[in-house]
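With one protein chain held back, the other chains of the complex are shown just where they sit.
Chain IDs A, B and C follow the sequence of writing; residue 1 opens each chain.
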Amino acid sequence: MSNIFGKNFRVTTAGESHGGAIAAIVDGCPAGLKISKKDLQIELDRRKVGQSKITTQRRETDEIQIMSGVSQEGVTLGTPILLVSYNKDAKSDDYEHLKDLYRPSHADYTYEAKYGIREWRGGGRSSARETLSRVAAGAIAQIYLRQKGKIEFLSFVERVGNVVLEKKDFAKITRKKIEANIVRCPNEKKAKEMISLIEQVQKEKDSVGGVVCGLIRNVPAGLGEPVFAKLEADLASAMMSIGATKGFEIGRGFASAEMRGSTHNDEFLIRNKKIRTKTNNAGGVLGGISNGEDIYFRVAFKPTATIGKRQKTVTRDKKQVNLEASGRHDPCVVPRAVAIVDAMAALVIMDHYLGR
Amino acid sequence: MSNIFGKNFRVTTAGESHGGAIAAIVDGCPAGLKISKKDLQIELDRRKVGQSKITTQRRETDEIQIMSGVSQEGVTLGTPILLVSYNKDAKSDDYEHLKDLYRPSHADYTYEAKYGIREWRGGGRSSARETLSRVAAGAIAQIYLRQKGKIEFLSFVERVGNVVLEKKDFAKITRKKIEANIVRCPNEKKAKEMISLIEQVQKEKDSVGGVVCGLIRNVPAGLGEPVFAKLEADLASAMMSIGATKGFEIGRGFASAEMRGSTHNDEFLIRNKKIRTKTNNAGGVLGGISNGEDIYFRVAFKPTATIGKRQKTVTRDKKQVNLEASGRHDPCVVPRAVAIVDAMAALVIMDHYLGR
Amino acid sequence: MSNIFGKNFRVTTAGESHGGAIAAIVDGCPAGLKISKKDLQIELDRRKVGQSKITTQRRETDEIQIMSGVSQEGVTLGTPILLVSYNKDAKSDDYEHLKDLYRPSHADYTYEAKYGIREWRGGGRSSARETLSRVAAGAIAQIYLRQKGKIEFLSFVERVGNVVLEKKDFAKITRKKIEANIVRCPNEKKAKEMISLIEQVQKEKDSVGGVVCGLIRNVPAGLGEPVFAKLEADLASAMMSIGATKGFEIGRGFASAEMRGSTHNDEFLIRNKKIRTKTNNAGGVLGGISNGEDIYFRVAFKPTATIGKRQKTVTRDKKQVNLEASGRHDPCVVPRAVAIVDAMAALVIMDHYLGR
Partner (left out) sequence: MSNIFGKNFRVTTAGESHGGAIAAIVDGCPAGLKISKKDLQIELDRRKVGQSKITTQRRETDEIQIMSGVSQEGVTLGTPILLVSYNKDAKSDDYEHLKDLYRPSHADYTYEAKYGIREWRGGGRSSARETLSRVAAGAIAQIYLRQKGKIEFLSFVERVGNVVLEKKDFAKITRKKIEANIVRCPNEKKAKEMISLIEQVQKEKDSVGGVVCGLIRNVPAGLGEPVFAKLEADLASAMMSIGATKGFEIGRGFASAEMRGSTHNDEFLIRNKKIRTKTNNAGGVLGGISNGEDIYFRVAFKPTATIGKRQKTVTRDKKQVNLEASGRHDPCVVPRAVAIVDAMAALVIMDHYLGR
C-alpha cells in the first residue's frame, strides 16, 4: 500500500520536502524496548544532508522527535511510535523556475499524470527527504534485532561509476570500516578512487550512479514465506521502493544466469555441528526462506537526475525548453543511500522476525 | 502475505506438487468479463510440462477448472473465481530417497527450519507446479487488460548461460515471434544456439541459468504509487517471488550504476503531440509511476537446482551423503518461465490498473 | 477485503450456490496440527441443510475435501489448506422464475446495483451455502485453540421470535447440552417452545428471527489490539459479515446504555490468586483486549427473507409483480447459525492468538 510498509512491523510515512514536516508512525513495535532520540540520530546522521563535501549542501538538521509510543522512561509501550522531523531549510525560491516544466528523469511528469497536481517545491513527496522516515523507523528495527538476535546490517558502497570493489570478505566487514570514509566503502584505496570520481563528476556539473551491497549477518534460518512474501521478494520490493534504484540481485544474482547448476549449487555440509552451505552462492535464502548464512544482495542506483549541465525538456503546455538545474543535490547518491538500504533491510527482517 | 498476492486484484494460491490439486482464488476481478477455460489454457500451455524436448517430461495435463465466479454464460460475476487443477501424474516413489536429506540449493532445509515438517514428495509447495496458479490468474488479468487498455505482455528469453540476445528492437517483438521456437527467444539464430546449449547441458546431467526479459506495452502514464508500492517495487517483488529468480532490473538496471546523469537522463520531447521521452533508459517508470513508455525489465534465473550429477549433501540427522537426482526436471527453466513472468507482470499491472 | 478474512490466519473463500463448488483456502495455519476430514465434518454437520424437520430440505452432503496443506499422515504443513465442497443438489430450475425480479430483503437488487450482473440461481454468492467455507475453516481454528489453550466455543440459541432464554449460567453450558435438541438451545423447556414456534411459522409459510448467544471460554488475558482491531470490533465485524445478521452486542450490550457506572463497572478482585472481575458486565473485554473472563456476546438474526406468503416486488425493468417463493429454505436460521457463529468467533480468536 502506497505509504504503508510491512505487515507486522508497519511503517506509515508522510511528508513533502517543503511542507511542515517529514514523519513516520511505527505500528507494531514490541513493548519494552529502550529507544532514545540519540539512538535514532546515529542512523539519521548517516543519511544526513551536508555531511561531507560529496553530498548536497542543503542544511537540514535532520533531527527527529519521538512524540508517542514511548514512556517517559524511554521504553516502548507497544503503541504506535510517532516520529516527526520538521522541515527548516526549505528554500522554495530555488524551485520557482521548475513550476511548469518536467525535469528529465524526475517524477514531475508522472506525479502530474497520476494526480493532476504536483508539489514542485523540492520535488515534494518524491524528494529524497522522504527517506528520513525510513531511516528513523529502520533504526528502531535495528536496535530491536541487534538486542534480540545479534542481527547486524552492514551495507556499504561497492561501486561508483566504473570504480568497483570487486573482492571483499564479508566476514571482515564492520560498521567501523564502513564509516571510516565519507563514501562508505570499507576499502580505503577504493574509497579514495570513488571520492575523487565523485568530485570530478561534481566539477563537470554531472552525476554518477553506483551500487550499494547489502549485508545482513546472523539472520536465523527460517525467516521468509514460501510463495509471495519470499524474503528475497520482500527485500527486492523494499530496495526498489527507494528512489533512484534500478536493480536488485541476491547471492550471485545476474551472474548465476550464466552458470551451470553443478557450479552454482551450494552443497550442504556440517560445520561446528551445524548444517551450513559450502559456498553461499544463494546469498542466504533458499526458496524464499533464510538458511542461516549471510544474506547479501546488491542494489543499483542510477545517476542523480538533477544535474547542472544543460538539458532539453518540455513544459506542461508542451513547449520545448532548456534546463540548467541550480537546486542543491548530491552528485552521487550511494554514500547516503547506505543508511537507507540498511533501514529498509531492517524493516523487512523485522517484519518477518515478528511474524515467526 | 505469504500466499496472497495483490491489493485490488487479489490472488490466493494453494497446492503442493503431489497433493490433491493446485488452485487459486481470484478475488476482485471486475464483473462482466468474458473468460473461458480455453482462454486460460493458452497461457497454461506455455508453462506446461513436457511441451518440448527441452522441458521436464512429467506428464500433467495442466488443465484447469473454473469452479466459481463465472456465470453459466461464461461471464465474470464480480465474485471470487476458483481455479483448480487436479494433480495426476504425481509419482511419489521418485522422491522416496529424498525423504531424509536436503537437496542442495532446494528449499528442503529451509522449509524444515521454518515449519519443522516438509512435504518431500516433489518438493511440495516449493515445486514449480505452484506457478500454475499464477499463470491461470495472470491469464485473466491479461484478458482484461488487453480488452480495456490494449496492454500487452511480451516477455521473452534473452539469455541462456552464455548465449545472449544483445540487440533487440522492442517495437518489433510480437507474441508470434516469441512462440516461434521452443526456447521463446524472438531471434531464430539465437534461439537455436540456446536450444543446443540446453541440449548439451542436459546430456551432461547438468543445468544452466538464464534471463527473461519482461516487456509490457501500452501501459498508460500514471500507474504506480509514489513511495512503497512503486510500480518497479511491485514488479520486483512479483518477479523475485518466482522460484529460482536471483535478480531483477528495470530500464538500464545495473548498467545505469556505471553511467553519468547526462547520458542516463531521458529528455522529454513532444512526439505526435504527446509528451514522450527520447531514450527510455528508465524502462517506463519514473519515481514509481509509469510514464507511458514501454516497461521493460530483466529477471535472472539461476540454473535448476536439480541435476543428475553427483553432489554432496547432508541428512536431517546431520550425516554426509551423496546425491544423484533421478526426478524429472528442466535443464533450464527460462523457456517455461516466460509465461510466469508475463503472468506476474499482468497481476501487478492489473492491481494498479484497478486501483487508479 | 471482500472475500479474505483475517490477518494472521487468513481465510479466502469462493463459490456460488449453484456453481461447481464452495471452497476456502486457509493461509497461515501453523504446521504440525493433526486434522482430518472427519474432524471438520463434526462442525459441518451442525450447519448442514436437511439436518432436521426445522431446516431447509435441500439435500447437499456438505462433505468437504482437504486438497492441500496437509501431509499424507494428516498433519498440517504450514502451507495453505484448500478445502472444497462440490455442489450436487443444485436445482437451478427452482429459480428460473426469479431471474428478472428482485426478491424482497434479499441481495438480488444490490448485487445487480454493484456488479451489473447477478447469479440468480439459488442466490449465487449471497446464498447461505457460502457459510460452509467459514465453518470448515473455523473448525480448523477450533481444533488448534482447543489443543493449545483449551479455548472452547459454545454458542447457542437464546431467542426465536418471542421465545427467549432469559436466565442462563454460562459456567454450566456444554456442547452436549447445546446439541441435545435440534434448535440448539441448552434449556430443554425453552427448546421445545422454540421448535413449536418454528413449526407454526413454517405452516404459516412465514419465517421468524432469533438471537444466537456466543460464548468463548478460556481466552487468555491480553488478546486484542488497542484501537482499530479491538477484539470486540473484530468479533462484531465477523458476526455482521454473516448473512441475515442485524445486530451485535457484547457483555451487557445495549442494556449498559441504561445503566449507571457504579452499577455497570466490574470491580477487580483476587480469586484463586488471580486478578478477576466480580461481575463481568463487560463480557470479557476491556479497551479492546481480553481480560481472561468468559467472552459472551449476542448476534441478532432477522427472519429468513424467503417466505411462501405472497409479497409484492419489482422486476429489473421496473414492473410491479407478486412473488410466492417456492425455493427450499429455513423458516428460522438460528439453529444452523450456531455453527457459523462458533466458526467466525474461532477465526477471530485464532487470528489474535497467532498474532500475540
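FYI, a contact is a pair of C-beta atoms (placed from the backbone, for glycine too) under 8 Å apart; a residue touches a chain by one contact, two chains touch by 3 or more.
Nothing here was measured: the structure is a model prediction, and the numbers come from that model.
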Quiz prompt | Residue touching the undisplayed chain, where the options are A:28, A:104, A:161 or A:224 | solution = A:28
Quiz item: Hey, which chain A residues sit against the chain that's not shown?
Solution: 1-4, 10, 12-16, 19-23, 25, 27-28, 31-32, 65-72, 75, 77-82, 84, 111, 114-119, 121, 124-125
Quiz item: Please identify, in ascending order, the residues of chain C that touch the omitted chain?
Solution: 1-5, 7, 13, 102, 104-107, 109-111, 113-114, 125-126, 130, 159, 161-162, 201, 206-211, 221-230, 232-241, 243, 245-254, 256-270, 273, 275, 277, 281-283, 285-292, 298, 300-307, 309, 311-314, 318, 320
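One rule holds in what follows: only the chains that are shown with their structure count from here on.
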Quiz item: Whole-Å distance, chain A centre to chain B centre, using C-alpha means?
Solution: 27
Self-check item: Whole-Å gap between the CA centroids of chain A and chain C
Solution: 46
Self-check item: Distance from chain C to chain B - Cα centre to Cα centre, in angstrom
Solution: 39
Quiz prompt | Numbers and ranges of chain C residues touching at least 2 other chains | solution = 78-79
